[in-house]
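Reading through the structure tokens given below for one structure.
Here the complex is missing a single protein chain, while all its other protein chains stay put.
Letters A, B and C mark the chains in the order given here, with residues in each chain numbered from 1 onward.
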Amino acid sequence: MVKTRLEAFSDGVLAVIITIMVLELKVPHGSDWQALQPLLPVFLSYVLSFVYIGIYWNNHHHMLHTLKRVNGKIMWANLYLLFWLSLVPFVTGWMGENHFAALPTALYGVVLFMAALAYLVLQKCIILVDGGTESLLAKAVEHDRKGKVSQLLYAIAIPLAFWNQWLADGLYSLVAIIWLVPDRRIERILEE
Amino acid sequence: MVKTRLEAFSDGVLAVIITIMVLELKVPHGSDWQALQPLLPVFLSYVLSFVYIGIYWNNHHHMLHTLKRVNGKIMWANLYLLFWLSLVPFVTGWMGENHFAALPTALYGVVLFMAALAYLVLQKCIILVDGGTESLLAKAVEHDRKGKVSQLLYAIAIPLAFWNQWLADGLYSLVAIIWLVPDRRIERILEE
Amino acid sequence: MVKTRLEAFSDGVLAVIITIMVLELKVPHGSDWQALQPLLPVFLSYVLSFVYIGIYWNNHHHMLHTLKRVNGKIMWANLYLLFWLSLVPFVTGWMGENHFAALPTALYGVVLFMAALAYLVLQKCIILVDGGTESLLAKAVEHDRKGKVSQLLYAIAIPLAFWNQWLADGLYSLVAIIWLVPDRRIERILEE
Partner (left out) sequence: MVKTRLEAFSDGVLAVIITIMVLELKVPHGSDWQALQPLLPVFLSYVLSFVYIGIYWNNHHHMLHTLKRVNGKIMWANLYLLFWLSLVPFVTGWMGENHFAALPTALYGVVLFMAALAYLVLQKCIILVDGGTESLLAKAVEHDRKGKVSQLLYAIAIPLAFWNQWLADGLYSLVAIIWLVPDRRIERILEE
């Protein structure tokens, strides 16, 4: 029952995050194509962040599926993850309104990097509660190639943003594409 | 249990979408009828979009009722539907603030059209999981006259908006009225 | 299970409504008492509306407690109630920012009156599904003195606002106080 409420609160926060991002798409005053044009980068950054929050919701959902007990550490690790994700609307808006300028693009990457780290911390806390390296989740994420590649690509993209921000944005999109496929490892292990 | 969380997240997103739309009804500075007047088109577009989101919630609710298992495809098809619905507050505000001008009215129709397509994709994913053409949902939506008529009316309304936007708005309202009756086909099949 | 989702969606919408109202309390630029002063009427109208949404959530909760089946009529009656309640943040902000001027105060009453009517419609739909005049809910709300008095007080307050808005605001507060006690009738009947 305790787990139910952790999921309900996380779902609530993620639902609000994914929806208030659209408020950055400020309604323009004119009613022609020219009025829409400056919104294009804001829209593109919105799409990217929508996909990222969707990925986090999806994987969060899978990860908690194996969880049986909840303790204080898991609660705070979960809140720590939600904290970094709650900054996504801000960096999305900043990156979009500045047409993917160098610093906002780099900061976007920093928030993604920190959220990915927080996700790993939450994963470790859940594995510890569920029986350590012998737990289902531990086996499912043993090699975690996707996770390691993502961290590496973020680490490359952040400094890259100051040299060529389009390459950085390309790397963020690449990581999103890698993760669009949900974490089948957990599904597979559970079926066995 | 997995299905519960899909419903909870969708309910959360739809609840936020339907409620933040009211933020476009910006509090006017004056306190007389003149101050309220420019809000009338924004209010009318709010009513139309409120009904649309209500229809989607209603039908989403019915469609998932027959669902037993959730897989990655269903999750992403659901997020894809939520993405298009999340754009409804933006196009509602743009159409309202520009007194139903041609381009905003057409774009409103495009978002409705894309959301309707996304709904069909989600329906197909659910039917595939639940046993293909023999499933309850497949039988319930076999002919899907309402769905086809809606798509056709949107496709007519979008170019029509550039010629006479009131006719386009009339068609959007007509589709909403057609759908106001919930999808009894599923209820009927389930009762049998 | 169907009822669960109706409750979840309503809870979500009411939670967002009650919380986004605070966004009308716009952060002032100064940092002294003078900067806070113009916010006082906005704050007072926020308190009144918070209590009203709380009352609706409370009574909604009690009313749905007796419900067993959900049909399309109940779903739409529920959405119709949520529609009127979704306008509360707008009229609250308008009334607050105009220091309880006549027209905003009257419009606030109109929204309360329409929400109360919508609540009655929802009640009738639920009674029809649950067995008509013999149902638990029908017995619990047989005389419905509170409901009738509220409607009467709203009907008096709306025209009164154009003559003396403080009397109208006093009547709104009076209705809130009358309802602050939750609907024990349902609790009592259920216990029997």
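One rule holds in what follows: a contact is a pair of C-beta atoms (placed from the backbone, for glycine too) under 8 Å apart; a residue touches a chain by one contact, two chains touch by 3 or more.
Remember, predicted model here, so these are calculated numbers, not experimental data.
Visitor: Touching residues of chain A against the unshown chain: what are they?
Guide: Residues of chain A in touch with the missing chain: 1-2, 5, 8-9, 12-13, 15-17, 20, 23-24, 72, 75-76, 79, 82-83, 86-87, 89-90, 93-94, 97-98, 101-104.
Visitor: Provide the residue numbers of chain C that touch the chain removed from this figure.
Guide: 7-8, 11-12, 14-16, 18-20, 22-23, 25, 27-33, 36, 47, 50, 54, 57-58, 61, 65, 180-182, 184, 187
Assume only the chains that are shown with their structure count from here on.
Visitor: Do chain B and chain C, two copies of one chain sequence, contact each other through the same residue numbers, with over half in common, or through different ones?
Guide: Result for this pair: different.
Visitor: To the nearest 5 degrees, please report the angle of the rotation taking chain A's Cα atoms onto chain C.
Guide: Between chain A and chain C the superposing rotation measures out at 180 degrees.
Visitor: Among the residues of chain B, which ones contact at least 2 other chains?
Guide: 8, 12, 15-16, 20, 23
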